[in-house]
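Heads up, one of the protein chains got dropped from this complex, but the rest are sitting where they should.
The block that comes next holds chain A.
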Amino acid sequence: MFVRGLKRKCFDGEEDIEGTLAGIKAIPSYNLQRQSLLDMSLVKLQLCHMLVEPNLCRSVLIANTVRQIQEEMTQDGTWQMINTQSTGQASLDRLVSTDILCRSSREQAEGKHVPSYSTFNKDFEGDQTQDSSETMSTASSVQAPRNLQSNVWEMENPQENKGNFQKSLDQIFETLENKSPNSVEDLFSEVDNSYYDLDTMLTGMMSNTKMAHCDGLETFSSPTTPTSNSNCKSDLNELDHIVEILVES
């Protein structure tokens, strides 16, 4: 039932990508499974918002998991490869058994590759110029999940903010597509976090500014590059598919 003994592949060239793609059809690689876990976690964070009131402990644990994955992906440079892999693959492959992730790092030791930072940095700088048209600035470290968290903990009205949340999820995945991991932090930089502060809400101070923020989120501009748009859309369709599976199960 579960895959065992699969070595993790390092993405440092086209050749490896093809090899991995071929391998994917037979057995999902560590990176795919890790990506699947990341997708699943993000969906869980969103889903728990639609319920009565999110279980804070569960949300914190999931968000910490997301952060771990993103840190590891940033370190070994696979963050760049999300885009390339996604085309032409059924979304179900992403949710195949993630048994490898259950194994301890000791068991994966032989397959683990020392990340090379040089490739990562080069691509990162390249991406910055592409994204200059969007309102994203360079961040110093991987803080991606933090602003994700602020949105997650403090949503006081899941029904009203459902529209905003779908938007936020779109933005999250758009950002992941844009090969700029640090920009997730900036995704929410325009949002005044005090709006989501429960204590502030209780004192009723933010009632007036609430409507303004909803407007602000709705007019958030989408990425300009057509490539990222199409990938974004295909990923969203896959995401819907994933959500369907999770909800039906």
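Operating definition for what follows: a residue touches a chain if its C-beta (ideal position, glycine included) is under 8 Å from a C-beta of that chain, and two chains touch if they have at least 3 such contacts; residues count from 1.
Keep in mind that, in the parts below, contacts and distances are computed from a predicted model.
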Of "Serine/threonine-protein phosphatase 2A 55 kDa regulatory subunit B", "TFIID subunit TAF5 NTD2 domain-containing protein", "Myotubularin-related protein 12" or "Queuine tRNA-ribosyltransferase catalytic subunit 1", the UniProt protein name belonging to the chain not shown is "Serine/threonine-protein phosphatase 2A 55 kDa regulatory subunit B"
What chain A residues would touch the chain not displayed?
1-2, 34, 37, 40, 44, 52-53, 55-58, 60-61, 63-65, 68-69, 97-99, 101-106, 146-147, 149-150, 153-154, 156-160, 193, 196-199, 201-202, 246, 249
